[in-house]
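A single protein chain has been omitted; all remaining protein chains appear in their positions.
Let's look at subunit A:
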Amino acid sequence: MSSMAKITHPRQQINGEILPQPCPHLAEFLSNNGSKPFRALQDCLRVKPPGGRASIRRDPKEVPRCGACGESARPRLYACITCAAVHCHVPSGPSHAAAHAFSMPPGHEIAVDVDRAELFCCACRDQVYDRDFDAAVVLAQTAASTLASSATSAVQQYAPENLRKRRRIDYKPWIPNLREQYLVGKNSSPLNGDVSDLPWGLRGLNNLGNTCFMNSVLQALLHTPPLRNYFLSDRHNRYFCQKKSNADNAAKKIAANTIDGGGNKSAARVCLACDMDATFSAVFSGERTPYSPAKFLYSWWQYAANLASYEQQDAHEFFISMLDGIHEKVDKDRRKPESQGNGDCCVAHRVFSGILRSDVMCMACGFTSTTYDPCVDISLDLEPNQGGSAKTGSTKSSHSCNGEADCMNSSQNCGVSTLMGCLDRFTRPERLGSDQKFFCQQCQVRQESLKQMSIRKLPLVSCFHIKRFEHSSVRKMSRKVDRYLQFPFSLDMAPYLSSSILRSRFGNRILPFDGDEHLCSDFELFAVVTHTGKLDAGHYVTYLRLSNQWYKCDDAWITLVNENIVRAAQGYMMFYVQKMLFYKASEKPGPA
């Protein structure tokens, strides 16, 4: 009937995913085979070990071979869905699978790749997709229905190492809608009207006595494009905020006095967002002499003094407490539950918060529990050096003898650690022993498990924290790791997104999860906080990229530097912004 000229596969879009339409043969097959067209295949789905790839075997021990030529080593072997005959296929070469489809009456076109459990049309010579079939395969690979229903927060039985450090704060992330995306983009226009050679807002910060940990992070925050735009467009006005909180406090005091007679007047006044506002005003005033963020330091100290666990002097700890501080204040302003429900949190979280996905799979039965955790940065382990690390190697190639070697090689051809290498390791499946407390709901005991992290939602600004300070249980922190880490100026985060990670685990199919929520996965580096020296006697310096020039911000001193100096620096925190915002924000005409 149909001429075989050129079959096009129109595509439709659902949930932002492009779904290929079935080819005429698949459509025909589906309409002729009732509600469960792939029923027979279901019994042949093999997954070994749990978490491995899916394949199709009638008998687990079977070595499939082509029914026509007897070959078992051809690149592709396909089993006909209708009659189960296995045939070989060489793209654009001789194909016994295609010959089978043509020699039989219509209905033998659709076949399944025996080693990949992916559908193929032998007549169209193209991959085809069926949502139900793919869902069945994914189900078989995870052996339980948790993935489909996802986000069952009750299944949070484990504390992933990388999340341990994070503060548990209850907030909904903000996902900009189209209008907001437009506004963000539109308001990211370059700041002009500057007469000096230096970019606007570049101003040294005086050291107030070992405060380089604060200065270094402040410099990065002051030049974080979406944060800068927020404060410079007067979205958090300190005069207004203080007036408002004074009024609120007065009201509270009256209420409190009538009950227990007062107290509790201290902490309420501190608003780190107000102090940020003041700092932005000072730094972007056009004045170039170094600024002393004394008021800021005082407020932060007041705020952080209540928090026992903060180690002062650590730039990363300071960063985290800063964001928490901004969040807490703004949160109080917004008591209305509706505004939290639509993800409209504080500016700190709108800018920095992403969502991590964590899949933990039971190695015994394949049961998988999936959790989502908001995060404001990603803490990465340096890749282990010669054998001295607690983390044991890769679990992908389940050969114990290879574990160590895999680790070494993953650092991109001998020696140099890279940020991408760290991210690869971060998103690589990691085997957890039964002592590492994964309680399998299905087995009802602690089991060995496979944990894999991925990024469900990228933030507008990604901060990577490199774990250079190794803490030991034997009293305080023990040492600092001085190893060099290469980091790119442009970074594509696509490989670390949940969709990519899941695709590599489940093969090429329609996945029954919603896609990643992100604007785009291309990021540009704009700030690097570096640490030099020892643990206790170290010094923090920040490199800023403004208008495609690099500037070294060493407390009060600002100098123009060559980019090679930045590349050679010992990065402790790297700040990347979505490319879309970066170009609009900090590029003068004439990109590099």
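Of note:
Following the convention adopted for this analysis, contacts are C-beta pairs under 8 Å (C-beta built on N, C-alpha and C of every residue); 3 or more make two chains touch, one makes a residue touch a chain; residues count from 1.
Just so we're on the same page, contacts and distances are computed from a predicted model.
Note on the omitted subunit: UniProt lists it as "Transcription and mRNA export factor ENY2", one of the names in "Ras-related protein Rab-3", "tRNA (adenine(58)-N(1))-methyltransferase", "Transcription and mRNA export factor ENY2" or "NADPH:adrenodoxin oxidoreductase, mitochondrial". Across A:Ser95, A:Asn229, A:Thr279 or A:Gln447, the residue that sits in touch with the chain not pictured is A:Ser95. With the whole complex as reference, residues 3-4, 6, 8-11, 52-53, 61, 63, 67-70, 72-73, 91-92, 94-96, 98-99, 102, 106, 120, 124-127, 394, 396-399, 402, 406, 409-410, 412-413, 424 of subunit A touch the missing chain.
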